[in-house]
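Take a look at the following structure, please.
The complex appears here minus one protein chain, its other protein chains still in place.
Labels run A and B following the written order; every chain starts at residue 1.
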Amino acid sequence: MLSYFLANLTFAGIYALLALGLNVIWGMAGMINLGLAGFFALGAYASSIATVYLEFPIVLGVSLGVMVAATAGGVLSQLSLNLRGDYLAIVTLGFGELIRLIATNETWLTNGSDGISGVPGPFRSSLTPLAFNAVACALVISTVLVAWFISERIRKAPFGRALRAIRDDEMAAAVAGKPVRLYKIQAFAIGSALLGLAGAAYAHFNSYVAPDIFRPLLTIYIFFALTAGGTGNTLGAVFGAVLVIALLEGTRFIEPFFESLSGVQAASIREIVIGATLIFVMRFRPKGIFAERPPRPLGTSD
Amino acid sequence: MELLPQLLINGVIFGSLLAIPAIGFTAIFAVLRFPNFSVASHATIGAFAGYAANVWLGLPTVPALLFAFTTAAAVGCISDEIALKPLRPYGALTAAIASIALTIVLENMVRLGFGNDLRGYNLPLMRDWRMYGVRVGPQQLQNLILALMIMTIVFLALKFTRTGKAMRAVADNPELAELKGIDPTFVGRLTVFFGMGLVGAGGMLLGLGTSIDPLTGFRFILPIFAAAVVGGLGSIPGSVIGAMVIGIGEELSILVLSATYKSAVGFFAIVIVLIFRPRGILGERKF
Partner (left out) sequence: MSILNRRLFLGASAAALAAPSLLGAQTMPIKLGSLTPLTGVGGTYGPSMRDAISGVINQVNEAGGLLGREVVLVSEDTQTSPEAAVRAARKLIDVDGVAAILGTWASSVTTAVAPLAWESRTMLMCVSGADSITQLPHQGFICRTQPNAELQINTAGEFMLREGATQLAWIGRQTPFAELSIHVLEKIAAENDFGMDSLIYEADKTTYRSEVDQILRSNPDFILLGGYAADTVVLLRDLWQAGYEGQIVGPAYAVNPSVLDTLPKDVTEGVFTWEGAPAVESAAYANVQQILGVEDVDPYSAQTYDHANLSILAMAAGEGTTGDTIQSNLRLISQGDGALVDNAVDGLAMLSGGINYSGASGPCDFDDIGDIVGTQFVFKLISNGVASVHSRT
């Protein structure tokens, strides 16, 4: 039970990294990215390929994963800067699927739909499963704390204020002399870096990557996490991620109450409950459980 | 057999089927101004409603299609009223995310009722006709004609009926429309009704050539979105053109790309078109 709890805390941490990444892109800069799963995949694959095929140390693999995702984010946002939100939504959605198609078909690089197994985890071979989960959980939670700290710094820094200005009124921000294009690309790249970091963490915790992992459903869960937690609020992003994992896992335990139903019906009810809960949370807390609060200017005390 | 003309014909047929749900999607976008991702589950619902009418009630294609239209339209209205409408004031993207949650709920309601088994329509199947070295299926031809008829009705209705004119007015400029005494809420409901109805009918038309299961809608949402974006979000003629671009593009792609990359065509079409025309081929909200 403890092992299960730790593992899910780790998953929640990985979801929180994703939500924090999305928070920079969407919450702060107002750009939508429905291709989260694609950036998550880039980080996971880059780190897996580096550590399994090239036998890089894990730290180097993870850094590579972060860099690849950040670069892809920068390039994609550069290409799509002129697009309004709804178009960007569909472009990024397509991008996520493209990454999955490449992962499925470019067997020479990704081992195709077989996936890459045996991705090393820190100290995995010398630990019991429980101890490994504890180590992974501690590592991921510290990473989330660091990411959270960085996000907060960005949010309070002039850069973060400029991003919010761009999000709320791009024209006004441009008139005020903000380098809108550059800031947007930077925000997208920073956010993508966090998504890639989450992917790398996932690969090393799970020890396996395959194209099927990166289906759009994951993107949806992260959007729920951020929307439920509170868009633009870093604490909300983390809390939302925990909430989503709690919901995904908690619904498993309702199944025994539907014993008269067939397996597929019980599984459908579980997913209906997940979807409906998310709609209810959004409907009654449309700004999220923690609404965004504009930060105090730096230098003022509490 | 000549490959190129054959692929062109396949593409035109696929594109015309794709156009129906793409029109529905883009019309809802034009009036309500958010991408409603629940078209996936409404296409599935239409396909299953058509199945029920055809297999259980023994209705032929056209009445079954009407039944698919009505069912998807009704489900669309009810679910919009409960789940999406209250969220629209909080921004297009909030509503869009909620529409994804709605998709999960609706898809699983279909699964709860019908299970995951593959189901096929009870329609006679005929071998393709061959003319001038290319082949075309009688059923494909029938679907093509049905799709063209639906498109004609849509265009005539938008042009000449009061409701159609009201929809165009709201799409064009909601404030002005309201000043003219058009109730935007009512027009919004009508749009959801007809939009989701078209999506449902399109789901059935696309499902006729395959077999259906709760994931049916998911299999063609990417091309539907791509069609709407390429043509210009909110533009109905644009969505038809976009559907043709995607349909023909996907089929022709196997000449140059591995068939495993068919879905990537939509993405590349979007990127190429948007680089030159950031608002799509026909621009936005041109009815």
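As a convention for this text, a contact is a pair of C-beta atoms (placed from the backbone, for glycine too) under 8 Å apart; a residue touches a chain by one contact, two chains touch by 3 or more.
Here the structure is a predicted model, which is why all the values come from computation and not from measurement.
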(request) Using the touch definition up top, pick the residue from A:L64, A:I190, A:A210 or A:M282 that touches the left-out chain. (result) A:A210
(request) From the listed residues A:L42, A:A89 or A:L243, report the one that touches the chain absent from this view. (result) A:L243
(message) Tell me which of A:T104, A:T143 or A:T234 is the one touching the absent chain.
(response) A:T104
(request) By the contact definition given up top, give the residues of subunit A that touch the hidden chain. (result) 1-5, 7-8, 11, 101, 104-105, 107, 112-115, 117-118, 129, 132, 206-208, 210-213, 215, 217-218, 243, 246-250, 252-255, 262-264, 266-268, 270-271, 277, 289
(request) Since one chain isn't shown, list which residues of subunit B touch it in the complete complex. (result) 1, 3, 6-7, 10-11, 14, 108, 111, 115-120, 124-128, 130, 135, 137, 206-207, 209-211, 213-215, 218-220, 251, 254, 258-263
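Operating definition for what follows: only the chains that are shown with their structure count from here on.
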(request) Could you please state the distance in Å, as a whole number, between where the Cα atoms of subunit A are centred and where those of subunit B are centred? (result) 30
(message) Under the definition above, what is the set of subunit A residues touching subunit B in their complex?
(response) 26, 32, 79-80, 82-87, 89-91, 93-95, 97-98, 101, 104-105, 220, 223-224, 227, 262, 264-265, 267-269, 271-272, 274-276, 278-279, 282-283, 286-287
(request) State the interface residues of subunit B toward subunit A in the complex, per the touch definition above. (result) 29, 34-35, 83, 86-87, 90, 92-94, 96-98, 100-105, 107-109, 111-112, 115-116, 222, 225-226, 228-229, 233, 258, 260-261, 263-264, 266-267, 270-271, 274-275, 278, 280
